[in-house]
Each structure stands twice: as structure tokens, then as C-alpha cells.
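I have placed the structure first, in the form of C-alpha cells, so that the comments after it can refer back to it.
Just one protein chain is left out here, and the rest sit where they should.
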Amino acid sequence: MLTLTSEIRTPYHRLRAGAKLAALCAATVALFVLDSVAAMMLANAAVAGLYLVAGWRFLHAGLGLLKPVWFFVALVLAWHGLTGDLRAGTVIALRLIAAVALANLVTMTSRFDDLVEVVMWGLSPLRRLGVRTAPIGFAIVLVVRFIPVMLDKARLLIDAWRARSPRRPGWQVALPITLVAVDDAEHVAEALRARGGFDMD
Amino acid sequence: MERQVTLIALFAALIAVLGLVPKFTLASGIPITAQGMGIMLCGTILGARRGALAVLLFLGLVALGLPLLAGGRGGLGVFAGPTVGFLIGFPIAAFVTGWIMERMRGAPVFPAAICAAVIGGILVLYIPGILGMVAMLDLTVTQATLSMAPFIPGDLIKAGLAAALTAALYKARPASVLSRA
Amino acid sequence: MTPDSTAMGPVRLTGVSHGFGARTVLRDLSLTLSERRIGIVGRNGSGKTTLSRLIAGLIAPDAGQVTVAGVDVARDRKAAIRTVGILFQNPDHQIIFPTVEEELAFGLRQLGHDKTAARAEAHAMLARFGRADWSERPVATLSQGQRHLVCLMSVLAMAPRVIVLDEPFAGLDLPTTRALRRYLDAVPAQVIHVSHDISALSGYDRAIWLEGGGVAADGPAEATLAAYLKAMEALGDADADL
Partner (left out) sequence: MTPDSTAMGPVRLTGVSHGFGARTVLRDLSLTLSERRIGIVGRNGSGKTTLSRLIAGLIAPDAGQVTVAGVDVARDRKAAIRTVGILFQNPDHQIIFPTVEEELAFGLRQLGHDKTAARAEAHAMLARFGRADWSERPVATLSQGQRHLVCLMSVLAMAPRVIVLDEPFAGLDLPTTRALRRYLDAVPAQVIHVSHDISALSGYDRAIWLEGGGVAADGPAEATLAAYLKAMEALGDADADL
């Protein structure tokens, strides 16, 4: 669930992650500077256009990722409706949609390891101060790995429970799931060591 | 080194996974979430320094735009919301929880963890949380403090669960409880 | 011990399809499995584990129905656990509890045995495989083959009418393999056995070869396995440049 990188190949996949992030920053700043409904509508149309370049299926996938935003859009509109400033509400809502959709576009078309590399590049000045930055990069990658794997392992464990019990598992699986997660972390640590771990930077 | 970094990453991920437990947002805009238990576990299991690092790692990923906060929120925007005090308080809370845990090395794990989680994960966390609400929601300190009342029962349950889990983990995998290693 | 399973009704798949997202793994499969010893073979990724999980009712088919002795295993879980037991391919996916005895006793408790009885039966099963000293052992301190054996004993202890085994011998040493084989030969339950080790299936009543989402061959074990082996050897020579 976390590697949101889309399997649909797009022209954006080929662009450098750093360039995409820089463009995203600039565009987001611009979105916050602009302050009219017309500008925001235009911005949204432009973003939709960017998605469409990669095809309808990709646009559809992008809309799927926007799901959590609609709740806030509704909230913002309702709030501003109550306070009587619907124009401001519309601008904020449209800006939110455009900003999140743009950020998602970068996420969907960049491999996570490329993004991390950009972060590591950003951290590289710290290295001159004697800070070991390699473990930070690993830690980021590992969190992203652990989230889906933890859910997967929990699912497997619940399957193991279901194979032998008609009842739904309850709190009794909290400890087993924790153990599986901790064991997994220990295995990953060993697998890292087997291929050099952090001593290689 | 690899072990410690992987365990830190694991607990950052654990906080994120706890964010999938449905949250319930009160009128003040502050949600009741299970993530607070993740913060407590970071302290009781990983100890002060590593626990705080795990939380910082989690917050770093949130800032990078991953939707890891309860309800699938993320990005820099959340640091401008009414919960920013709690977000700042999270690593402090994990640190204090872990610090107490490490001070109470002589005591059995369960009571030590309960004590640490209540002081670090509730009392210490509420202070920046309240200050954040004062700043962002334009409340008085008294109003903000009173608005914390609904969280207390839930947070006490979370402290109990965190302590029970820590004690059970200590029994099954003592080497993985870094606060006691 | 349960009575001979085949008297109770077969494992029946009717028009079963199953996939993950866009990938269809099994397509419109219909099978009636009533022989006592059935082997399942096929290449990596051919859907053997998916079929096993369907028969055990752990996943519901996207289309079609799976019944075992008349029980809709995906829906009626209570009846299903008395009817089918499954050994997972990876022991680490199957073990739930931290100690060996808890792991074995769990399934027995779920069948309604009380705590003392469940423990006694767990001990009896451990003793039967010469591992009486394991009961207090934390599972994490066992080697992989030892963990595999714990999973097997947990399934066998529940004495289900149909036993689905996904690579039961992988990782077991020779004496343990032989002991298990003797046990399986004697057990009255129906055995559905997934394996890459063709020799483990010799003497079986029937074998099914899965490929490309369907059945490539099905029939008496000797004939099916010979055909599978031949095809696999031909394949091996086709990409000899590997």
C-alpha cells in the first residue's frame, strides 16, 4: 500500500526524481501564492491534463489516491459555508486538491528509492560534519518496507488462526503479531549484514 | 548497528500501522487515535534515545508526504494544524517514557512500563499538546486543559496495553527489549 | 481417529476461479477429489498453494464453489476446521504461539477439548514423533526443520478428515520424513499432497498437474507424474543455455 509507484508506465517515470521534486516545490509555492477561484480552477485543469497525458487508466488511479482528500474538501466547504465565506472555502478546497494531486503525481511516477536518494543528497552536507547519513537512508527505506510487510504478516497469522479455529481472532493475536514483527526485523538486520549492512559507505 | 536501526524503523512503522485503527475526531479537532500507544511502546521497548529516534523517523516520513498519521494524513500541512503540539510532544514523550523505563531497570517490566507510559506518554505529552492548542485554536490554557478530559480514559487503557505488551515481549524475546538490554 | 474420509463425501470444486488483482491464477476449475491419496504437482507459481488454500477454505473463490464432504469450507468455518487441516508451505506462516505445547494445544482447544485434555493430546502427539522433550521449548529456538515438524504435528493432532499438505517434506531430515510417511500411510484421512519431489508421491492413487491456471494432466499417479517429469525434462533442455 505504501509503494504508491504506479505500475502504469508514464513519460514521467523517466524524469529525474530530484527534478520532479523541485518542480513540485515550485508549483506548490505558486499554488499558495495564487488566490483566486479562476486560478485554482485553471491549476486543477492543468493537473488533470498532466495525468491525462499518461492515459485514462492513470487518471483513474490518481483519482483513487485522492480519496482521503474529499473528506477535508467537504469539511472546508461546510465550514466556510457556515461562516459565509464560500469563495475562500472554494479556493482552499481547490488548492488542496491540486496540491495533493500534484504531490501524488510525483509519488506515483517516482521509485521510492530514487526519492530517498534525493533526501540523502539533501542530507549530504551533514556528512562533512561527521554524521553518518547512510543509516538514515536505510531507516527510511526500512519503514516503508515494514508497514506493508507487517500488515501482510498479520494477515498470514490470522490465516493460520482461521485454519484451526472457527472464531475470529481477538486480542490474543496482539502478542503473536508483535513477535512476528520483531522477528522479521531481526531477520532483516541479518539479511542486511549478509550483504554489507552499513559498513559500506 | 543494523539491529538497532531495523528495530527503530520497525517501531516507526508500528506507529504508522496503528494509524490505521479508525480514529475519532472530537469537536476540538484533536482525534482520539491508537498512535499514542505506538509512542509509548517506542519508549518502553526501545528506551529513551532509540525510542525518540523512531518517533522522529516517523514524523520525518510524514513530513516527506507519506500519509501515515491517523486517518491517512501527511505532508507538511499537518504541522500547521491544531495537533502540532502533540506532534512535537511525541518524540519528547517517547524519550521520557524510555528514560523512566531505563531508570526503573530494577523493577519488574510491567509496573515499570505502566509507570513510564503514564508519566511519559500521557502527562509529558499533554503539556506541548495543550500549548499547541492554545496557540493554534486561540483557547485559554484552562479551556485547552479541560478539553483533554475525554482523552484520559483511552490513554490510560493504551498505557495498560503498552505495558502488557512490553512485559510479554520481554518474556518471549528479552534481547529485543532494548530498554532492558 | 476419524473414519475413512472418502465415505463422507469428496472434496468438490465447481467452476472455481481465483486471482489476485489482475492476475488470474486458477481458471474455471472443476474437480472431484475422492481418492485417498492425491498428489498435486506443477511449476513454481502454477497455483498449488492457492488451490490448497481454497480447499482449506482460507480464501473464498472469486467464482465457483469449494465443498468438502458437503461443507462450504469458506463459509462454514466451524464445520471446516473439523473437516480439513492444512500444513502451510512456510512454517513461519503457520506458527502462532511462542511455545510448542501452546501451538499444538491451540487447535485441540478449538475443537472443544478442555485444557487438560488438549495438553495431554499435545503431549501424546509429541511423544509419537519422539519429541516429548519439546513441549516447553520456545518455538523460536527450534531449527527450521524442527519448526516444520511442529506445524505438522499441530495439524495431525486435530485429526481432520482431509489433510492438505503443502510441501510437507521440505526441510525434514530422512528419519523424520520416513516417520511421517509411515504415519500418513496409516492415517485414515484423505491426504492431498503438494510436492516438487515426485518420489514422495509414488504409490499415490491419483495425481494432478496444474499449469497455466488449469489442469494439464489428471489421473493415476504413475501416468501423470511420468508425463509431468517428461515435460519438465524437455523444458530443461529447451533452455539449456541458462
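As written, the chain order gives the labels A, B and C, with residue 1 at the start of each chain.
As a working rule, contacts are C-beta pairs under 8 Å (C-beta built on N, C-alpha and C of every residue); 3 or more make two chains touch, one makes a residue touch a chain.
As the structure is a computational prediction, the values presented were derived from the model and not from experiment.
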Contact list for the unshown chain, restricted to visible chains: A, C
From C:Leu31, C:Ala79, C:Ala117 or C:Ala170, residue that would touch the chain that is not displayed: C:Ala170
Touching residues (missing chain, whole complex) on subunit C: 20, 23, 42-45, 49, 89-90, 92-93, 128-130, 141-146, 149, 167, 170-179, 182-183, 196-198, 229, 232-233, 235-236, 239-240, 242
Subunit A residues that touch the omitted chain in the full complex: 3, 7, 113, 117, 141-142, 144-145, 148-149, 152, 187-188, 190-197, 199-200
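Convention: only the chains that are shown with their structure count from here on.
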Selected interface, A-B versus B-C, where C-beta contact pairs are more numerous: A-B
Centre distance in Å when subunit A and subunit C are each reduced to the mean of their C-alpha atoms: 39
Subunit B and subunit C, separation of their C-alpha mean positions in angstrom: 43
Length of the line joining the C-alpha centres of subunit A and subunit B, rounded to whole Å: 22
Subunit A: positions in contact with at least two other chains: 175, 179, 183
Subunit B residues counted as touching two or more neighbouring chains: 172-173
